[in-house]
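Note that one protein chain is taken out, while the other chains of the complex remain in position.
And then subunit A:
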Amino acid sequence: MKHRTLYGVAGLTAVALTLTACGGDDGGGDSTSDGPADLRMTVWTADEAQLALFQEIADAYVADHADTVSGISFETLPFEDYTTGITTQIAGGNPPDLAWIFESSAPEFVASGALLDLRPVLEETDGYDAGDLEPDALRLWENDGGLYAYPFSNSPFGVFVNTDQLTAAGQPLPADLIAAGDWTWDRAAEIAAATAQASGKAGLVVRDFDFALWENLGTIWSSFGAEPWSEDGSTCEFTSPAMIDALTWIHDQIFTTGALPGPGTTADFFAGDAALTVTQISRASALDDSFGWDLVPLPDGPEGHVNVIGQAGIGVFADGPNADVAADFLAYFTNPENAERLAAYFPPPRTSLLTAETLQGANAKLTTEQLQAVVIDGIPGAVTKPAHANFAQLQAAIRAELDALWTADADVSAVAESVCAAAEPLLAG
């Protein structure tokens, strides 16, 4: 009898374990849920001040909507594996309700049908003023008239300058070159190379470019009139004369003039290891008073001045159990009042908020002149960093082929040909 009891308990345990393991969410989400929803949003930022602001806005929403929402949490995923983290959660049957999505993944997320069309809820929410949203900023997130994410952050690229290093090297400051109408990539490379020579540190660092995330080089090649693929995403453009010129220029600055640090060299501008860096204004928070610095717009290229922005959107997963509630929260999270508060860290797509005064409130380190020149003037008409519905595969395939370019004796045209040979099948698919 004792044994029978033992077998019975063991058997029931086994059955219970099996049912527990197999009885989980099917991954497709439930279209309805009982009671107030507990919303979850994935973000990449781990900045405590930013997360505190998110939570403050979310708590205010929960207080007003206790009947529909019981709580809202923000889950930080590592930047490097951010998109991978989201898709892994989806594959595991545990998708977030809302997610921050990078511009590079936008076409894939928008085209897949994974995201909810937000346009109806944004346009119907009282006081939302959807007409205030900058049309250029929305373009990447639209499909067949629908808007599949709110372009939450529109961060233009600019150039941070270590004025101490440039002065010590006897080089002109970019602000003076801008005033003289002589702020070009050639001049930037010239002073970067001379300063690197004098300081023994790096010259110009492009967005922490480590010779893997080649898309950051778009900040340079855009003003050469180059783009990695055609606007409809179907044709490789690495072999275009403009791109060959741009890649040749970049190669020369690495291996001939030494203006750009070579592969395998680590140089953190914000630690004082470089003279100039191309990056976004959010990095200003990493600056202290250890050296004099300035922030200026991107230099002009052969095709004139081209602004480049990085974008991030917030989308709601259509198959999530709380999609409608999540969309309503997103409308609250990004309404004019909250958008103004969030502008402290994330330049919004609202034209009414794109003023130096609004952004100055939260970017005390930057002057109104810097904000006007780099952010306010940098968003309208800007080129967005490369994005494609097949971006992940393109990123990896092009990275592998471009590796051949990062040697001193590389044949730029031959590398460009091999890049297109690898990219064309992925662009066609």
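The rule we apply is simple: a residue touches a chain if its C-beta (ideal position, glycine included) is under 8 Å from a C-beta of that chain, and two chains touch if they have at least 3 such contacts; residues count from 1.
In this text, contacts and distances are computed from a predicted model.
Colleague: Name the absent chain by its UniProt protein name; which of "YciI family protein", "Carbohydrate ABC transporter membrane protein 2 (CUT1 family)", "Putative DNA modification/repair radical SAM protein" or "Multiple sugar transport system permease protein" is it?
Modeller: The correct option from "YciI family protein", "Carbohydrate ABC transporter membrane protein 2 (CUT1 family)", "Putative DNA modification/repair radical SAM protein" or "Multiple sugar transport system permease protein" is "Multiple sugar transport system permease protein", the UniProt name of the unshown chain.
Colleague: Determine which one of A:53, A:69, A:90 or A:192 touches the chain that has been left out.
Modeller: The one listed residue touching the chain not shown is A:90.
Colleague: Which listed residue (A:142, A:186 or A:403) would be found touching the missing chain in the intact complex?
Modeller: With A:142, A:186 or A:403 as choices, the missing chain is touched by A:403.
Colleague: Among A:130, A:198 or A:212, which one touches the chain that has been omitted from the display?
Modeller: A:212
Colleague: Going by the touch rule given at the top, which residues of subunit A touch the chain that is not shown?
Modeller: 3, 6-7, 10-11, 13-14, 17-18, 21, 27-28, 81, 84, 87-88, 90-91, 108-109, 112-114, 211-212, 262-266, 319, 392-393, 396, 399-401, 403-404, 406-407
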